[in-house]
Structures are given as structure tokens and as C-alpha cells.
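Moving on, here comes chain A:
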Amino acid sequence: MRRVFMLWIAIAVIAGAPALAQQAIVKVGFVVDVTGGASSLGVPERNTVLLYQDEFGTAQGPAGPVRIQYIITDGESDPTKAFIAAKRLIDEERVAAVVCCTTSPASLAIIETVQAARVPNISLAAAVQIIEPVQQRRWIFKTPQTDRLMIDVITDHMRQRGIRRVAWLGFDDAFGQGGLVEFEKIAPQKQIEIVAKESFARASTDVSTQITRAMGRNPQAFLIWAIPPGANVANRNIRDLGIMLPVYQSHGVANKTFLDLGGATVEGTLLPAGKLLVAEALPDSDKQKPVLLSYLERYEGRYGRGTRNTFGGHALDAMFILKPAIERTLKQGIRPENTGGFRTVLRDQIERGTKELVGITGIFTYTPRDHLGLDRRAAVMIEVRNNNWTAAR
Partner candidate 1 sequence: MMLLEVEHLQASYGPVQAVRDVSLTVGENEVVAIIGPNGAGKTTTLSAITGLLPARGEVRFAGHRTTGLSPEDAVGLGISLVPERRQLFATMSVNDNLLLGAYHRFGRESREAITRDLDDVFALFPLLEDRVDDPAGTLSGGMQQMLAIGRGLMARPRLLLMDEPLLGLAPLVIREILKTLRNLQDRGQSLLLVEQNAKAALEIARRAYVMEGGRVALQGETSVLAQDPKVRAAYLGGHVEPAQER
Partner candidate 2 sequence: MTGSKIWLLAFVALLLVLPALVAGRISLSIFLFIGLYSLIVIGLTLLGGHAGQVSLGQAAFYGLGAYIAAISSLRWDVSPWLGLPMAALGAAVIAYVMGLPIFFLRGHYLVLGTLGLNIVVDVVIRNVQHLTGGPTGLTGIPPLSFGGILISGDRAYYYLIWALVLVALWCGRNLIRSRVGRALAAIRSSEVAAATLGINPAQYKGLIFATSAAFAGIAGALYVHYLSFVSPSPFAFNFSIDLLVMSVLGGIFYLPGAVLGTAILTTLREALRTIMPGLLGSGASAEYEIILFGLLLAAVVVLMPRGVWPVVARALGLNADPRAADGVPEAAQVTIMEAQAAEGPDPAAGAEPLLRVDGLEKRFGGLLAVHNLAFEVRRGEVYAIIGPNGAGKTTAFNLISGVLRPTRGAVSWRGRPISDLAPYRIAALGVARTFQTPKIFADLSVLENVMVGLHRGLRTGFLGSMLGFGHREEGAARSEAAGYLQMVGLLSRATEPAGGLPFGSLRLLEIARALATKPALLLLDEPASGLSAAERRDLVRLIRQIRQAGVTVLLVEHDVSLVMGVADRVLVLNYGEQIAEGTPATVRADPRVIGAYLGEEQAS
């Protein structure tokens, strides 16, 4: 039995080992959901960081280049696990900043921790509560568009089409709830009536019951707030039941999976998203176009054509924002070993120095009052045509 203990001690030593090596490097910790329910978001996020970690691996300091190390941890789509992972990055790796997390509940779960530890955090999740009220969220920024912004774009499009009665079909989780809250706020302002509110689970295999119920209220369109594969199940069920009403989806389906799974059933589906999906069709005058095309070339070159999705973009935006901020911090003469000081200055640099920064999701300008930094330019309506993303009319 002694051997069992030795094995255990060995594991403990190996586990503790990385903490022992302390060099003059700047560490950035990512907590993304590689497994679990949000993995279709987390995996492209991870992939993007892996793709860019070398290019963004050095910061020019006044005393020469300093290495930036990116540490990726799996949040397992569970707020507690993400919390522990973030804690370990902060306490053990002494990272200068964390990029956490993929989902809203996990991002909310670490708020107090990063606030108390005084570590800048960039969240990759949508909910607006993550950064508001800003006074209590000084250390937290985010890169994805908020649900509010997206719903704004969708409802405008609906009005334009003359749609007044909408059936809501959303996930029964934080993502679905976050969308519904905003939709309920914005819809009345635009004279849109929510005639049905149905929910379904992420793992649902059949949503036809909910659709049937909603159809009882004579909607003019469906708004589905979900991510694949659940989003596909709902979309497909609508078409399977022979319903030909317009279907709106959220930005949560802006990935290849949705198209692959959807096939003919998602033809004509409308969704709001960043410009990434339709980058080629943008006018050359668009400031984001070259950045988008370069990312696409790299990402699709590595992971295959049509694998583009906005989530990897959110992660890349965090890298876009962090690297210059780290360089500015180094320029102020702050040594990375001075973890506390470095974090504080880094936060200020992110807040003050991120101006008109052209990213994948949009063009970022952070201020002490705005930790989202995006405006309406960050989203366009997209329609699925010929199993591909096209700009919606």
C-alpha cells in the first residue's frame, strides 16, 4: 500500500511543479469551456488562442521583449469548476489577467473573486450584468456583443418586415433567460408583441410540443434563443411541422455546426452576428474587413473551410486588447514580478488605452463607464442562403 501513497505524492509534486518555476514572464490565463454544454463555444475559443499564442507571445518592453504565456484551462461548462480554475490561475500562476469565462453564470461566479484579487478579467460571455453596474465591476471587461445589442438589431429587422407578433422559443438556461429579459424590455418599445414564451433544455431532442403550443397563439415569426444542437432541433421541428413562418435565431448559432446540422431546414433562417460570418461581402471601406479576412484565412486554413464562428473571435479580441495593454504597462516601468502592481496598471491601461481598437467582434472603445466598448456597428443581420451566411436584406 505504500506504493499508493508514493504515487499520490508524485501526483501532488507534479501538480505543484508549475508553480515553482517563476520567471520574468507575463502570464494570461484563459478559462474556456472545452467540455460540457458550452463546448461548441469553448472549443473555437481554445482553438483561436492556440493559433495565435505564438504571434501574441512577446510584448515589447523598455528592457527588451518579454514573453507572454497563455495558459488555457477547461471550465467544464460549470460555474464552480470555472471558479476554481480562475482561482488557481490567479493564486498559483499569478497571472496578470484572466480571460474568463465562456458562459454568463461562470463569468458572474468569478466577479467577486477578480474584484477582491484585483485582477483584470475579460469575459467572453454575453450577459450585460457581467459588466454592469460598472462601479462594482471595475476589473471586468467583455468582448462579445450583449444580448441587448443583438435584440436591438433583430427587432429593427422585424419591424422592417412588418412582423408584430413573435413567438419566443428559448433555452431554459442562463443564455435563454438573458435573451428573454432583454427581448421583453425592447419588444414593447418597438410595438412588437411576444405572443408565446416557450422554453426547452439544451439537450432536448424534440421541441415540437413547445412549437405546437406557440402556434396556438398565431405568431408571425419565431425567435429562437439557443445554440446548436438544440437550436437546430427547434429550427428543424418548425420546418418538420410544415410551418413556413420566418425563423429568427440568436448570435449563438453563428458557427459552422449550425449550417452542417441544419442543412435544408435552416434555409432562410435570420440571425444577428458580428461581421465575421459575411466578411467577404463587406465593402472594402469597412475598417474591420482586413482584420476579419486575415483571421478567417488563418482559422479556416487550420480548422477547415466554413469553420468560422464568432466565439473564437471573442477570444482573439481579448488577445488584441491585452497585448498592447501589457506593452503599455511594461513601458511604465512595471516589472511583471510585481504581480499586484502589474495587474493594477494593466487594468487602467485596458480601460484607458483601448480606443477604436479594430477587432473581430467590432471596434472597441472602453471607458470608465463602458466596459463593453461596442456599438451598433458590431452586428449585422445575416440570412442563411444556400447553406451559407449572407447579408440579410
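The candidates came about this way: all candidates are chains of the complex that A comes from, given by their letters.
Please note the rule applied: contacts are C-beta pairs under 8 Å (C-beta built on N, C-alpha and C of every residue); 3 or more make two chains touch, one makes a residue touch a chain; residues count from 1.
Note that the structure is a prediction, hence the values are computed from the model and not measured.
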item: Complex partner of chain A (touching, any copy) among 1 or 2; value: 2
item: Contact set on chain A toward candidate 2 in their complex; value: 1-2, 4-5, 11-12, 14-16, 18-20, 34-35, 46, 49-50, 53, 70-74, 76-80, 83-85, 87-88, 90-92, 94, 104-105, 108-109, 111-113, 116, 127, 129, 136, 172-178
